[in-house]
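For subunit A:
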Amino acid sequence: MAFANVLFAAIFSAAVLFLVTAGLQLVFGVQRIVNLTAGSVYALGAYFGASAFDWVVVRGGSPLLLLPVLAIAGLLAGQIGFVIERVLRLVYERDEAFQLLMTFAFVLMLQDFLRAIWGAQPRIMGDLPDVYGALGIGEFRFPVYNAVVILCSLSIGLLLWWFVEGTRLGHIVRATAENKAMSEAMGVDTKKVTTLIFVLGSVLGTVGGALVIPTTAASLEMPSALIVEAFAVVVIGGLGSMRGALFGAVIVGGMRAIALSYFPEMEIMAIYLVVVAVLFARPYGLFGKAVS
Partner candidate 1 sequence: MTIAKKIARRDVLKGMGGTIATMAGAVAMPAIAQNAPVKIGILASRAGTAAYIGENGLRAAEWTASRINATGGIGGRKVELVVEEETNARETLERARRLVLQEKVDCIQGVYSTGVSLPMAPTLEDMQALTIFWDGTTQDGVKETMPSPRYVFKSTDNECEAVMASLLVAKHLKGKFKRIAAVSPDYTYGRNVWTAFKALNKKFGIEAEVVAEQWSSFTQLDFTSNVAALKAAKPDLIFCVLGNADLPIFMRAATSAGLTDTARFVLVQAGHQHGQLKKPFTPEGTLLCYNTMYFARPDPSTIQKEFVEYYMDRFKDYPHWECERAYFSMMTYKAGVEKALAAKGGRWPGTDEVASSMEGIEIESFGGPARMRKDHVAEEVFYGGFASHDNSYDVCTLANSYSFEASVLQKPSGADFWKWLETANFPV
Partner candidate 2 sequence: MEMLLRARDLTKRYGTFVALNNVSFDVTKGEVVAVVGPNGAGKTTLVNTLAGLHVPDAGDVLFEGRSVVTLPPAARARRGLARSFQLVSVYPSFTVSEMVAVGAFSRRGRTFNMLRPASWFEPERSEIASVVEAFGLSHRLDTLCSALSQGEKKLADIASAMTLRPRLILLDEPTSGIASSDKHRIMERLLAATESLGVESLVLVEHDMELIARYATRVIGLRAGEIVADLPPSQFFGDPDVIESIVGKVPGHAHG
C-alpha cells in the first residue's frame, strides 16, 4: 500500500512540474525564446491566487469556490504577459542572447515587484488543507485537491495539444513556428501570433501557480528555484516540445519520489545526474528537434 502513496506523490509532483514548464515550452517552441520569467510568473500566479481567494472568503464566498477563483485569478495575473512581450518585442530582431537577457531583466524587476506588494513573509493559504477532503483506502490516503491538480494539469496538457494540433489558429501558430517569413508571405499577422503565444505562455505559468498554491506556499525564492527545476525537465524532455515537457516532468517527478524512498542521500544530485545522462544519449533531449 505504501507504494501507492509514493506513486501518487510522483504523479502529483510530475503534474506540478508540467504546469511550471508548459508555458516555457510553448514560448520556446514558437518563438525560440527561453523565458526566464517562467518562475517569476508562476510565483505571481501563486501570490495573486492566494490574495484573490482570501478576498472572496472575506466577502462570504464559500471555500468550495477555491478552484474557480484560483483559475480566474491565474487568468487575470497572466495578462502581465502583455507587458513583458511589449518590451521583448523591441529586441525580436536582435540575437537570441539578448532576448534571453531581456527576460532576465524582468526576473530582477518582478523579484522586487512581488516583495513590494506581498511583502517578505512566505504566503500560505492556511486554514484549508483538505477543503475538498481526503480519500483513500487503508494506508493509501491522498487529499482530493491534489487529485484535482493532477486532473487540471492533464486537462491543460490536452487542451494545449488540441489547440496546437486541432484548431485553425493552432495551424497558424505551428506555421509561424516552422517558418515565420513564409507565414508572413501567406498573410499571417505574425506579430499578433507571437503576442498571443507569449501571453498564453504567461497565463499557463500564472494559472499553474494559482492552482498549486493551496498545496504549497508562495515565497520570494520560488522564481529562481523553479527555473532550475523547469530547466531540468525541459533539458530532459527536449526544448520546445510539449510531449517533452510531459515526459520530462514524469521522469523528474518519478526520480525524486524514488530517490527519496530508496536512497535519500542522493536526492538533490539525482535530478542533475539524469540531466547530464540524457544529454549524452540525446543531445537535444528526448523529443527535441535538432536545431539547424
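On how the list was made: all candidates are chains of the complex that A comes from, given by their letters.
Keep this in mind: contacts are C-beta pairs under 8 Å (C-beta built on N, C-alpha and C of every residue); 3 or more make two chains touch, one makes a residue touch a chain; residues count from 1.
From a predicted model like this one, the values you see are computed outputs, not experimental measurements.
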Revision key, fill the gap. Touching subunit A here (same complex, options 1 or 2) is candidate 1
Check your understanding: In their complex, what parts of subunit A are in touch with candidate 1?
Key -> 2-3, 5-6, 8-10, 12-13, 16, 111-112, 115, 119-122, 124, 126-130, 134, 136, 139, 141-143, 145-146, 215-217, 219-222, 224-226, 253, 256-257, 260-261, 264-265, 267-268
